[in-house]
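The complex appears here without one of its protein chains, the remainder shown in place.
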Amino acid sequence: MNSLIPLLVAAPLAGAALLLLGGRALDRFGHWLATALAALSFGFGLALFSDLLGRDAEHRTVTKHLFSWIPVNGFQADFTFRLDQLSMTFVLLITGVGTLIHLYSVGYMAHDERRRRFFAYLNLFLAAMLLLVVADNYLLLYFGWEGVGLASYLLIGFWQHKPSAATAAKKAFIVNRVGDMGLSIAIMLMFAEFGSFAFGPILGSEGAAGGAHQASEGKLTAIGLMLLLAACGKSAQVPLQSWLGDAMEGPTPVSALIHAATMVTAGVYLITRSSAIFDLAPDAQTAVVVVGAVTLLFGAIVGCAKDDIKKALAGSTMSQIGYMVLAAGLGPIGYAFAIMHLVTHGFFKAGLFLGAGSVMHGMNDEVNMRHYGGLRKYMPVTFVTFGLGYLAIIGFPGLSGFFSKDKIIEAAFAKGGTEGWILGLCALVGAAVTAFYMTRVMVLTFFGEKRWQPDEEGNAPHPHESPKTMTVPMVLLAFGSVFAGGLFAFNDSFLKWLEPVTGHEEGNSPLAPLTVTLLTTACMLAGVALAYLVYGRSPVPVVPPVGSPLTRAARRDLLQDDFNHAVLVRPGSALTATLVYFDSRGLDGFVNGLAATIGGLSGRLRRVQNGFVRSYALSMFGGTLVLVATTLLMRSV
Amino acid sequence: MNPVNYLYLAALLFTIGAAGVLIRRNAIVLFMCVELMLNASNLALVTFSRLHGTLDGQIIAFFTMVVAAAEVVVGLAIIVSIFRTRHSASVDDSNLMKL
Partner (left out) sequence: MSALLSATCAVPAAGAVLTAALPAGSSESRRRATKAVALGVSAVTLVLAAVVAARFEPHGDRYQLTESYSWIRSFGITFSLGVDGIGAVLALLTAVLVPMVMLASWHDADPGPAGPDGTFENRRRTQAFFALILAVEAMVIVSFYATDVFLFYVFFEAMLIPMYFLIGGFGDRAGGPESARQRSYAAVKFLLYNLLGGLVMLAAVIGLYVVAQDQGFGTFDLPTLASAVADGKLQLSGTAEKALFLGFFFAFAVKAPLWPLHTWLPNAMGEATAGTAVLITAVVDKVGTFAMLRFCLGLFPHASKTFAPAILVLALVGIVYGALLAVGQKDIKRLVAYASISHFGFIIMGIFALTSQGQSGATLYMVNHGLSTAAWMLVAGFLISRRGSRLIADYGGVQKVAPVLAGTFLIGSLATLSLPGLAPFVSEFLVLVGTFTRYPAIGIVATFGIVLAALYALLLYQRTMTGPVKDGVRTMPDLKARELAVVAPLVALTVLLGVYPKPLTDLVNPSVNATLSQVHETDPAPAHPVAATSGGEQK
């Protein structure tokens, strides 16, 4: 059965290779081929899942060694795959949501002349992401990690003719590279410390303690911080969050799959996977929760100010991943809930993005919510599915987001002490703001009067419901948004499933669970009410008002780009320019100066060569005299 | 007679030759002065041969003569052809070989 694990990765990889190399012959059915291979991979995932379920809960780790990748003496990196409860969860999420989004893209990209290439990249993404989650060592994980970065680069910049898209793609890749630097340093640290970077030996497996227990806390903290840097890059956490908003330049299915449901959660996977390291390095854990808490507020504030529907959702993604990172930083109290929120978020955020894509599809690719309004009558399916996703994300009782987010807030309080209070309150405020900005999105898009504007070519929008290939995935994801949370929370089934991998502790919450739930719900309702008061009661201006300084800053992503520009980009380009000058004038100038000096000296010296035979004779004569005199002198001495 | 006197003569001849090369401008005279220096050294070589009682000096003197003869042939030819083209035998007039 475990030979199916490589096939999991191989199926979409083969699809990518076929579509990229196959040429125009595949233009007609390539997208269906890609979708079928994604579905096949999902099928393999289900088969493996049922196999795992058939096993004893303690023995659900399966490995499959394929071949030796980089063997150099002590350095042994292998192509070994590992499937346990944690990776299984990801495999199902990735292939499941991935297949739905392939299906959606068939409709969404129907009119794009480079559709075959788009599907090739999507398949490439699936393969890389699956490799990331089934890798059995950190270097192979790094392979997948950068692979998804590449796919993300290609897909963000899919419409390369738009300079903004090309810039956004490059920015995403480079910011991610900074994170990748953290991952490579972490791997180097592990190799120097343990002589290995495979999961089993370091993290321990199936009850056996790994090498992490022997290492000093300082080393583990360093490794943990570097892993956190990597997670910040991939999961768009502060301070490496700046790329996610721009990444919305990509086609909407990409935003749904990569920049909402799967890839951006890789950081959470990394932290959870490395739980054995973080549990032994409390300082690193503190850094994780701080990053999570800051980002969840940061993203939420940005989400409140954006008029671009996708960027508002991107802010929300950042914020929700902040919740997951926060939970993962809490240690065994929170790991399982981080992953649970990750999965439910995968459903409802993918659904929301697909809904946004559907709206854009019907509105001539308009993204400004101030130009929407009253769309619920024209796009009923989109409205309902988007609405269900909306209720899920704000944590409306009974829907997916309610269960997972509530658990995280409880866990934050359960951290205990002042820390627990601060984190818990942050999470509560976040819940209120989430409700506010999502209600804003909902109201601006589907309610109120029409504020439609003609596009650049003067065509007035004719909103219409999207084709079946697009609505079916939306409906399925809406099902997930509604029921997944309840299913996971029922009898703590999700927790029990993950516990052998992540461990679990209850913590000691100062508040009763019911209190937290009530508080969360109250915060949520307050957020909804406030948004309704602001946007639902009075007409929305088409041209955005000036707004408070905070709003203006939030529209500019809380000045993150200005900061990066001032602190990194401008000094960087100044440095580069200086170095270019130094290289041509300094280093080369030194050498050229040397050459010029020698040339000048020779110029002086050649004056001696005046062409008069007799002066040559004189110099010969003088030279001979000197030689003779020297010889005589030397002999006499 | 003391053979050292021949050395004095050789030195005198060499000095005359050298001074002539440095002072005179006429190519023919210059040429003769060079010959004078060569012959002065020949005289010195032969004298040394006599002084040391070996034949080495005389052999070298023969070599020098052969080289001198060859040099005369080439040198005179050059001087004649220069004179033909420039109508002057002054060495200061042919100063084109400079950088």
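Here the chain labels run A and B in written order, and each chain numbers its own residues starting at 1.
Here is the rule we use: a residue touches a chain if its C-beta (ideal position, glycine included) is under 8 Å from a C-beta of that chain, and two chains touch if they have at least 3 such contacts.
Keep in mind it's a predicted model, so treat the numbers as computed, not measured.
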Original post:
What are the shown chains that the omitted chain is in contact with?
Top reply: A
Subject >> Option touching the unshown chain, where A:A512, A:L559, A:L575 or A:L601 are the choices >> reply: A:L575
**OP:** For the chain that got dropped from the picture, name the residues of chain A it touches.
**Re:** 2, 59, 61-65, 67-76, 78, 80, 82, 136-137, 139, 142-143, 145-147, 150, 153, 157, 160-163, 165-167, 169-170, 173-174, 177-178, 180-181, 184-185, 187-189, 191-196, 198-202, 204-206, 208, 210-211, 214-215, 219, 572-573, 575-577, 579-580, 583, 587-588, 591
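Throughout what follows, only the chains that are shown with their structure count from here on.
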Original post:
If you look only at chain A, which of its residues touch chain B in the complex?
Top reply: 606, 609-614, 617-618, 621
Subject >> Complex contacts: residues of chain B adjacent to chain A >> reply: 18, 21-22, 25, 30, 91-92, 94-99
